[in-house]
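Please read the structure below before turning to the comments.
Below, a portion of the complex is reproduced, with chain positions unchanged.
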Amino acid sequence: MPYINIKVTDENVTKEQKQQLIAGATRLVVEVLNKNPATTHVVIDEVHIDNWGVKGKQYSELINSQN
Amino acid sequence: MPYINIKVTDENVTKEQKQQLIAGATRLVVEVLNKNPATTHVVIDEVHIDNWGVKGKQYSELINSQN
Amino acid sequence: MPYINIKVTDENVTKEQKQQLIAGATRLVVEVLNKNPATTHVVIDEVHIDNWGVKGKQYSELINSQN
């Protein structure tokens, strides 16, 4: 505890970026809530762009319409 | 806000069906709660049929036993 | 299966509105994916407006700044 879940679209997030997200999220709860890094879990979910919707539309279609 | 998560088994949900789920879920919170489509996020998770259980059994096994 | 989770801010969602959300979400997966209503679970989470953030700010503060 804590448990932090970061959901993003599956758009080539690099291993290095994932490490930055994990380190940054852990640092955040350590600094703000004085939590223990050793018991702080961070899970990153990468969601296919067909599977994420906003404005009632698939993110993949929103991207296409902008190109 | 709102955030809607739809978890289904990974049984060849088509891109078109995903668009219908996203549009339908967004329309639902717009009509019932007067929410803004632009800030309504919908995420669809497709779960392998070995990874979903009901009645204490894997969904894959329940399907096999019906065939 | 399916399992549908609807997260909204805790802004006096009435019992009747919750019933409409549950009925609408169930009807959606029945119509789009031909799922069985009897095994379709819908869970509504109501999140305190201090606990939901967008644009880097608490929703409660965004509301205050609009009033």
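Which chain is which? They are A, B and C, in the order written, and residues in each are numbered from 1.
Simple rule for what comes next: contacts are C-beta pairs under 8 Å (C-beta built on N, C-alpha and C of every residue); 3 or more make two chains touch, one makes a residue touch a chain.
Since the structure is predicted, the reported quantities are computational estimates derived from the model, not experimental observations.
Chemist: Given 3 placed copies of the single sequence, how many copies form the entire complex?
Modeler: 6
Operating definition for what follows: only the chains that are shown with their structure count from here on.
Chemist: Can you work out the whole-Å distance between the CA centroids of chain A and chain B?
Modeler: 20
Chemist: Just how far, in Å, is the C-alpha centre of chain C from the one of chain B?
Modeler: 14
Chemist: Hunt down the residues of chain C that sit against at least two other chains at once, touch-wise.
Modeler: In chain C, no residue touches two or more other chains.
Chemist: Show me the residue ranges of chain C that touch chain B in the complex, using the header's touch definition.
Modeler: Listed in rising order, the residues of chain C that touch chain B are 1-9, 13, 17, 20-21, 24-25, 28-29, 31-33, 35, 39, 52, 54, 59.
Chemist: Which residues of chain A touch chain B in their complex?
Modeler: So the residues of chain A in touch with chain B come to 7, 47, 50-58, 60-61.
Chemist: Considering the complex alone, what residue numbers of chain B touch chain A?
Modeler: 15, 18-19, 21-23, 25-27, 37-46
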